[in-house]
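Only a single protein chain was left out; the remaining protein chains are all shown in position.
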Amino acid sequence: MKPLLQLDRVSVSIPIDGDPRRVISDVSLDLAPGEALGVVGESGSGKSMTARTVMGLLPSGSSVAGAVRFDGTELYGPENQGRAGRSRTAAARRDIGMVFQDARAHLDPRQRIGDFLVETDRGGAARKAAVETLDRVGIDDAARRMRQYPHEMSGGMLQRVMIASVLLARPRLILADEPTTALDATTQAEVVSLLDELRREDGTALVFITHDLDLAATFCDRVAVIYAGCLQEVRQAELLIRAPLHPYTRGLLASRPATDSRVPRLPVVPGRPLSAFEAPPGCAFAARCAHAVDHCHQTRPALTARQGALVRCDRLAAIEAAPVPEKVNRP
Amino acid sequence: MTLTQPSLTAVESAPSRANAAGRRLRNRLGATGLVALCWIALMIGCAALAPVIAPHDPNAQDLLHVYAAPGGDHLLGTDGTGRDILSRLIWGARTSLVGPALVVLLSLVVGLPLALAAAWRGGWLDAVVGRFLDIVFSLPAILVAVLAVAVFRPGPAPAILALAVAYLPYVARVARSAALRQRAMPYVAALTVQGHGGVAICARHLLPNITPVVGAQIPIAFANALMDLAALSFLGLAVQSPQADWGVLVNDAQAVLQGHSSQVVYAGVLIIATVVALMLIGDRLGGDIRRRRVRRAPQPTGRTP
Amino acid sequence: MMRFLAGRLTGLFITLSVSSFVVFGALYLAPGSPESVLLGNSTPTPERRAAIREQYGLDDPFMARYLHWLGDILHGDLGTSFVGNQPVSGRIGAVFDTTLYLVGVTAVLIAAIGLGLGLLAALRPGRIDALVSTVTAVVAGVPAFVAASVGISVFAVRLDWFPAYGAGGEGFLGRLHGMVLPALSLALIASALLARVTRAAVRAELDKEYTQTARARGIPGRLIVVRHVLPNAAPPIVTVGGLLVAALFAGTVVVENAFGLPGMGSLLIGSVNQKDFPTVQAVTLLMVTAFVLANLVVDITQQLLDPRLRQGGTA
């Protein structure tokens, strides 16, 4: 089946304090129509830059190498030159919706919710569709809400408005950049289940970006773990959680405390997360990896297919031998 | 001219890292900033060394050589009563720089502690100080000075004192808002929990952290004070003719009407150059804060408690 | 909205009463007795001194005099000027329109130049932005009295495009012709500052996240600027613009004297030199009132523009 979204050896550099810094290095990824992909990473991993690259929201002075294709149209790459290319890209992007982390900052404080929803489609029917969609995303008294301003609504409600605005455009892909990080646990659960339920109804593909591996695994078909701007492991969600292959994934899962059980001491991934421009030669994770050997510090492992997953590590055999620390059930 | 440019700045003043601070200051100012700094240094040099470097006595009249063209004994020519224009410009630097310096100094000495106390104590004191600053802010500087001069006798002293009062809100409002911002930071709360007293925290932590912000306002307030004081001297209300002052030198209507405008232009250019230099320095120092804001890696922000 | 208005009006009332107190009380800060100030440099005979003391009720308690003086002002009696013993209000009435006219023309210039250059710089980054920034940096340092003097010597004396002195010709065009140089001199700094603030405000809004939402939704750049960026950038621009225009009243003092325009500014300086204290008091108070009222107008427009504040709640 032809992929809906295709990233082909994409590398991105953005200006930080004036000089260009690489934030994504050589990422290749396919997303099937209707598929939900979780992209999980720590600070500086480049996870949200990936989505912004697809949407073309990079700061001025950024540079993108490689190709990004959506539904056959090239958003970035050799063919995307000149005015014709740009208009094709713009048309293609109208089928992609984006939900951001801080909904309040991403809404014009002086614009009523209703005007915001119909801004991209002025037609008479637009207002009726907007009210219906507000109901659909679980906002009560939708008609009255249309006339309200952002400062009159809670963070959770604003995020639902953002989702409604995306759904109105009937996108074929939704990019969600940490949409629930700023919300309370209970609101997060509601918004996540809402997003998942609505996208399944419309058959919309979803890229869900988060730092919370467990959250992504609960409703994404596949999860991609990204570190220092490159993919480390891409796998079917349950398998990734139950039997992680890459040492970084294993480290993240082990060091995250659980709600239903307790370990006497958390296994720790030493050091701090690196950005792509800080990554040493060879495997970016080598400095923090317990299984690293000289080879890891010299050569950068390729993202290879193994047991139905993609993993970027040359020491998998050795790691397989070492057991994953089991959770000890102790009150 | 009663408004300052809203810009924040960083003047590293930590004593223990003086040379590093000097280096940082230099590269923060950038090329134009350094040129501006040299110009100001030159002007201060003129003011300080006027008796030594001025070729003639600024007030010595020579009715035989009235409106002499530049060149020879008088590099920039002479004015309507034969006085050497260059010497008067050099001597003029004294009053035109010392005056504003006093204005800024006075408003700092009074404004800064007031702002810190208001920001730290908060409550009624902050409200009263806030209201007081708003009221003084609504009195245009020139009008306050004119009123003062009308009551006392025209002269630099009442004008400078009045301007100092009128300029109090510039420094104090910037300092107060910067102090309030720092006060809301958790590190101040942590110091309170440590058991440090208010005065210790204000002196050791609030003041150093608002110095960059206030530091940027000083050259800009200085520039505005220079313009206002020169305007008052131009109106004959501050520095009195025949004493040499840039404002006084610009006010030579008879010469202008007779087509001799060189003195007016020279004095005007000196004022403009000095004011622009000061504002450039203030802007460069202010610009740093905007760029240096800590660039946080995208973090899971967690729920706000 | 009402509560906000009430809050602002009490603020205005407090400010005006304090400034009137300062203006009135200033007389008593003077060295020597108040009447020596009132009499100015003429050596008074005992009768003249007693007459002055009686006329100004200098023997009554201070507060009584202040309230009496304030009462007169509120009834339009601005006291009697020493010059020709005529009511101060008459002298002000004669010159008030010139000042208003000057401030009006200058305000239009500031808005046109300031907003124009500011928007140009903000929306055309790169060379144009750099050029505008440099120009405004220099122009912001050209005080009105320097611009006036140099302006007169170049445009009036040498090129004779404009009158060097006096209120210019008859009729609308004549009067406007006479106002060009003064208005330009007064407008220079303010337009430069407004341009810089406009550029900064628009540039700040352009960086705000909601512009990314709009771009992500495929809304063209021009529409984002018109529909979202400018309305959000308006409040800071209106605030600073208001402050600059309000400050013009004080600025007229310098420009009117430089050009010999018969306005409130010239009257004020003239009264200072003639030691005509009642006129000085009245003109100063009127200018402060104008300044404070202009600020209030700015505040109110802010409230109307901002939906967050429109439904009540203090600013």
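Per-chain numbering from 1; labels A, B and C assigned in written order.
Criterion: contacts are C-beta pairs under 8 Å (C-beta built on N, C-alpha and C of every residue); 3 or more make two chains touch, one makes a residue touch a chain.
Criterion: contacts and distances are computed from a predicted model.
**Student:** Per UniProt, what's the omitted chain called: "Dihydroorotate dehydrogenase B (NAD(+)), electron transfer subunit", "ATP-binding cassette domain-containing protein", "Cation:proton antiporter" or "NADH-quinone oxidoreductase subunit M"?
**Tutor:** Per the UniProt record, the undisplayed chain of the complex is "ATP-binding cassette domain-containing protein".
**Student:** For the chain left out of this view, which of A:93, A:211 or A:312 touches it?
**Tutor:** Once the missing chain is taken into account, the touching residue is A:211.
**Student:** At which residues does chain A meet the chain that is not included here?
**Tutor:** Touching the chain left out of view, chain A contributes residues 42-43, 184-186, 188-189, 192, 211-215, 217-219, 237-238, 241-242, 251-252, 255-263, 265-273, 288, 331.
**Student:** In the full complex, which residues of chain B touch the absent chain?
**Tutor:** Listed in rising order, the touching residues are 14, 185-187, 189-197, 204-205, 208-209, 294, 296-297, 299-305.
As a convention for this text, only the chains that are shown with their structure count from here on.
**Student:** Relative to chain C, which chain's C-alpha centre is the most remote?
**Tutor:** A
**Student:** Express in whole angstrom the distance between the two chain centres, defined as the mean CA positions of chain B and chain C.
**Tutor:** 21
**Student:** What whole-number Å value describes the gap between the mean CA coordinates of chain A and chain B?
**Tutor:** 51
**Student:** Mind listing the chain C positions that touch chain B in their complex?
**Tutor:** Touch list, chain C to chain B: 11, 14-15, 18-19, 22-23, 26-27, 29-31, 37, 137-138, 140-146, 149-150, 152-154, 157-158, 164, 189, 193, 196-197, 200, 240, 243-244, 247, 249-251, 253-254, 257-258, 268-269, 271-273, 275, 277, 280, 284, 287-288, 291-292, 295.
**Student:** What does chain A use to touch chain C in their complex?
**Tutor:** Touch residues, chain A against chain C: 55-57, 90, 93-94, 96-98, 100, 102, 105-112, 119-120, 149, 151, 162, 165, 169.
**Student:** Please name which positions on chain B make contact with chain C in the complex.
**Tutor:** Checking each residue of chain B against chain C gives 1-3, 5-6, 131, 134-135, 138-143, 146-152, 154, 223, 227, 230-231, 234-237, 247, 250-253, 256-257, 259, 261, 264-265, 267-268, 271-273, 275-276, 279-280, 283.
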